[in-house]
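Take a look at the following structure, please.
Note that this complex is displayed minus one protein chain, with the remaining chains in position.
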Amino acid sequence: MDLSFTPEEQAFREEVRAFFAENLPKEMSDAVRAGGELTKDIMDRYHALLNDKGWLATTWPEEFGGPGWSPVQRHIFEEEACRAYAPRIVPFGLAMLGPVLQQFGSKAQQDYYLPRILSGEDWWCQGYSEPGAGSDLASLKTRAVRDGDDYVINGQKTWTTLGQHANKIFCLVRTDPDVKQQKGISFILVDLDTPGIEMRPIKLIEGGHEVNEVFFTDVRVPAENLVGEENQGWTIAKFLLTHERTNIAGVGFSMQSLEEVKALARKVMRNGRPLIEDPLFAARVAQVEIDLEAMKLTNLRMLYKAQKQGAPGPETSILKIKGTVIGQELKDLARRALGPSAAPFPGLLSANLDPAPEDAAHNAARYFNNRKTSIFGGSNEIQRNILTKTMLEL
Amino acid sequence: MDLSFTPEEQAFREEVRAFFAENLPKEMSDAVRAGGELTKDIMDRYHALLNDKGWLATTWPEEFGGPGWSPVQRHIFEEEACRAYAPRIVPFGLAMLGPVLQQFGSKAQQDYYLPRILSGEDWWCQGYSEPGAGSDLASLKTRAVRDGDDYVINGQKTWTTLGQHANKIFCLVRTDPDVKQQKGISFILVDLDTPGIEMRPIKLIEGGHEVNEVFFTDVRVPAENLVGEENQGWTIAKFLLTHERTNIAGVGFSMQSLEEVKALARKVMRNGRPLIEDPLFAARVAQVEIDLEAMKLTNLRMLYKAQKQGAPGPETSILKIKGTVIGQELKDLARRALGPSAAPFPGLLSANLDPAPEDAAHNAARYFNNRKTSIFGGSNEIQRNILTKTMLEL
Amino acid sequence: MDFDLTEDRQMLSDSLTRYLREKYPFEARNKAAYEAPYHSQSHWEALSELGALYALAPEEAGGFGGTGFDISVVFEALGGALCPEPVLGALMASRLLSAAGADQEALLSGVQKYAVATGEIDAWYGLDAIGTQAKASGDGYALSGRKSVVYGGQVADQLLVAAKLDGKVALFQVAADAASVTGYGMMDGGGAAEVVLEDTPGTLLLADAAEALADAANAGIVALCAEAVGAMDVLQAMTVEYLRTRKQFGVAIGKFQVLQHRAVDMLTEIEQARSITIKAAAELGGPEAARYASMAKNLIGRAGRLVAEEAIQMHGGIAMTWEYPGSHYAKRLVMIDAQLGDTDYHLSRVMAA
Partner (left out) sequence: MDFDLTEDRQMLSDSLTRYLREKYPFEARNKAAYEAPYHSQSHWEALSELGALYALAPEEAGGFGGTGFDISVVFEALGGALCPEPVLGALMASRLLSAAGADQEALLSGVQKYAVATGEIDAWYGLDAIGTQAKASGDGYALSGRKSVVYGGQVADQLLVAAKLDGKVALFQVAADAASVTGYGMMDGGGAAEVVLEDTPGTLLLADAAEALADAANAGIVALCAEAVGAMDVLQAMTVEYLRTRKQFGVAIGKFQVLQHRAVDMLTEIEQARSITIKAAAELGGPEAARYASMAKNLIGRAGRLVAEEAIQMHGGIAMTWEYPGSHYAKRLVMIDAQLGDTDYHLSRVMAA
């Protein structure tokens, strides 16, 4: 039993920290601190910054251009990226499609697509969810019918995150309607320029544009865009779900949030003194700080286990459940700390008139937006169902 | 909309209050305050005290010897009884069997049994639950087979509260094993002196003797002891469940507990000052005080509705759920307030050596004992199932 | 004891509810709520004509109501429709004008809109830390300071401003066009304003306004609690309806016991919220008004957050969208906590009592 990092790991942490200190433009970290939506330009430039350093595809094997890091190194990298208020790496190409192609793709697909992901030439988005199938992915209805050398796709996808910036989408589609739900599904790559595709924004609860609906009407896609075998899509989807879910506990982001809440509570006044001196608020902060401290260890313990076993176990669902609850609690505190100054719709007031302190004007919007974390990626209810079966065996 | 009581109701409250002030022996209220188990002698004498006054059978019609009170009067009486730290009225004869006999019993049964309940000659206990059937009453297995003028009973009942003091038991028994679960059940009265009955104590988590197991081996009971028709037992059981559940929210007891917690927190010291000045503890108290204040009104609203409609609706399950949660939270605070002095097993130390203040030595025992309230009488989970069907219609 | 509405109040409730449902449906509401000036003049006038404002004041002030139950009937109806009109400012101003013995016909008729400006960036809920100062100036007074998040301030004609005068908190009436008022929209719809006063002329209404401001806050809290109860009832109904109709894994999700029990817990908290709101309304104006208002606002804050978060979670993604009305109910229920003192502020007041 030893919680310390090796000297090599500590040296690695120093290297990462120094990299961010020297290379992350202040304008980027300022934008992250401010808490609004990031521009495509910022995301593109951050992508390029990491790619130039060779630190972009953190989960890829070296043969495909990854840095060859251990899970612990990836963990350290993520912690330091959060600490530096770096943007998040957009995961759809790097963390999702990349590993799928490396595992199931043809040599031609790997050679063509993987470099384009690294270079940023392709921005991928995800076509999984459908209006009628939220957590029940197996009931998806979007059809792909083989017609000569093409598939013809009809249907609708939704919750397509950052699709407005993407030029490509990977989709789960139904290729055989006559077999059991999971069996007739395939995984296919689609160019968003293909005729018959329409992408429409979904405005979210807090007013932001982050997700989209994608409509497919007689969209012809070359059959060579199929990944793996026809009707092998469910296997690929499960691979993605059980594949290492990087940073699923969101510990780094929660540590960021905790620091923000504390700084804010030292700054804002309530009843004539700094809010942090209000015992009820201080108790809320301390309570979630304790839970987060425990979660850091829970996260490391499961990381350690995954590293030993080669793959994470079902107990990572615990990280998802508790990690999102902690994150949401912190966003609640950040909103709560502001009192009435959380209420103005962000962006309407100039900084000198906004009653919220700097970087806090989005706190209410972030609280509402953050409610998504317990819904998507398998809702917390689904995670509990998984744990019931796997850990409790009930 | 008017929350005040009528002048008549206020006068009634004064009358009840004066009665307790003048007639409740200090020794009884002291015993209730101390929080241990009450002796049979105290319960008997309290029963006689109320019977002499004509205030014993609060829910019975006047024709059977009840005081003819409205639901509001009963509510006032219960509040004042709690305020005076009067013992609880043992409900099995008065609140349960009495109304059943009045609704379903023969004239002969009414004439014989009801006066004996009032006089205290009969102490009834309840034979409902069985080891294999907790909340699932319909699956009960105790058999009663007709044999000439008798029923012969075999089986086992459990959770028989205060059965050690009783001379009679009313039971749900299976009289027809071949029909659907609920249909073959009957309601029968049994003298505990009948050969073949054995009552064994169940020691509870905190060490108390409050409930019992009752074993029936070839117990012959006259057929005239059947209440209502054969196989009508489920109707009677449901009548009892949906019949006015007196004081199901336990508001009066919770008000008692709240006062005790506050008094205790003013008395005990923590970190060099009275515990009530600790903001975290004070916040816990204030929080449950607010919930209790709301519950008082919720209780009155449902009482009012029941009075208007003639019977309580399914929403009384809300009173059961929230009322028990509030009561349990208060018992938790009473234990918590003591710190380590809650830990000694009560009764082992003389008062001058007991580290707990007077009347607080049982606080931990009461906390543990009180966990039963969310389990018995239809567990809170069963109540939620009921509300799902009746109020949400899901 | 009587938990039924009087006939008059029932009629008012029905007429407001019907108007809002038929004439101010959700698309219209969202347009008014999120686009400048963050309210609708025509609906404001219609609500005034239906008596929504007169109901807030007693007869001696020219109204026909003014008790806690009158207030809660109006605001429960407004809450059910998420109405963004600045009625809260009218209520609180009416209480203050009554205390000052000032005429309020222009307010009650809806001709003039009032907003109450007490909060400041360093003094949201209490009055002690108020920094705005008043000084005598000619025949009247001049006020300097900044009032923040003045609800309804973006369309107010008149501002009732709390300011320190000779060390006491006094109350002044300020014409909105005499001050520097910057209006904006709110996260949950409706509008507010930042009000900057620089030697701005004001008329003294009350030299010692502490008691009147406390009464106005208590009335405002009853209103907000009733509004929240109205909104919770609707969001609960939407959630249960969704559970009934939405299918996953081949069955209506309302068949999943976990969601059933959580919906029951929502229902339970809503009933508790309704109860404590009735109690606070009954005590309004009496010696225990502040205590029960604090109890109510605390419970509403907790229940509102629970109902909002559980409704979103049980709906799933759909309730995360702007298009779905439920998301706006959820926002209102969460944000209402920050108005007139949040859960912790009011819990502290109950603790101190």
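Each chain carries a letter (A, B and C) given by its place in the written order, and its residues are counted from 1.
As a convention for this text, a residue touches a chain if its C-beta (ideal position, glycine included) is under 8 Å from a C-beta of that chain, and two chains touch if they have at least 3 such contacts.
Since this is a predicted model, take the numbers as computed values, not measurements.
Colleague: Please provide the labels of all shown chains that the missing chain touches.
Modeller: A, B, C
Colleague: Could you tell me which of A:97, A:318 or A:343 touches the chain that is not displayed?
Modeller: A:318
Colleague: For the chain not shown, which residue from A:241, A:294 or A:311 touches it across the whole complex?
Modeller: Of these options, the touching residue for the absent chain is A:294.
Colleague: Contacts of chain C with the missing chain: which residues?
Modeller: Within chain C, the residues that touch the unshown chain are 256-258, 260-261.
Colleague: By the contact criterion defined above, which parts of chain A meet the unshown chain? Give residue numbers in ascending order.
Modeller: Per the touch rule, chain A residues meeting the hidden chain are 1-6, 9, 72, 279, 282-283, 285-287, 289-291, 293-298, 300-301, 304-305, 315, 318, 321-322, 381, 384-385, 387-388, 391-394.
Colleague: In the complete complex, which positions of chain B touch the hidden chain?
Modeller: Where chain B meets the chain not shown: residues 129, 132-136, 139, 158-159, 202-207, 269-272, 278, 280-281, 284, 332, 335-336, 338-346, 348-349, 353, 355, 364-365, 367-368, 371-372, 374-376, 379-381, 384.
In this section, only the chains that are shown with their structure count from here on.
Colleague: Once you find the CA centre of chain B and the CA centre of chain C, what distance in Å lies between them?
Modeller: Distance between chain centres, rounded to whole Å: 42 Å.
Colleague: If you average the CA atoms of chain A and of chain C, how far apart do the two points sit, in angstrom?
Modeller: Inter-chain centre distance comes to 37 Å.
Colleague: Two or more other chains in contact with one residue: find those residues in chain C.
Modeller: Residues 347-348 of chain C touch two or more partner chains.
Colleague: For chain B, which residues are shared contacts with two or more other chains?
Modeller: Expected reply: 279, 283.
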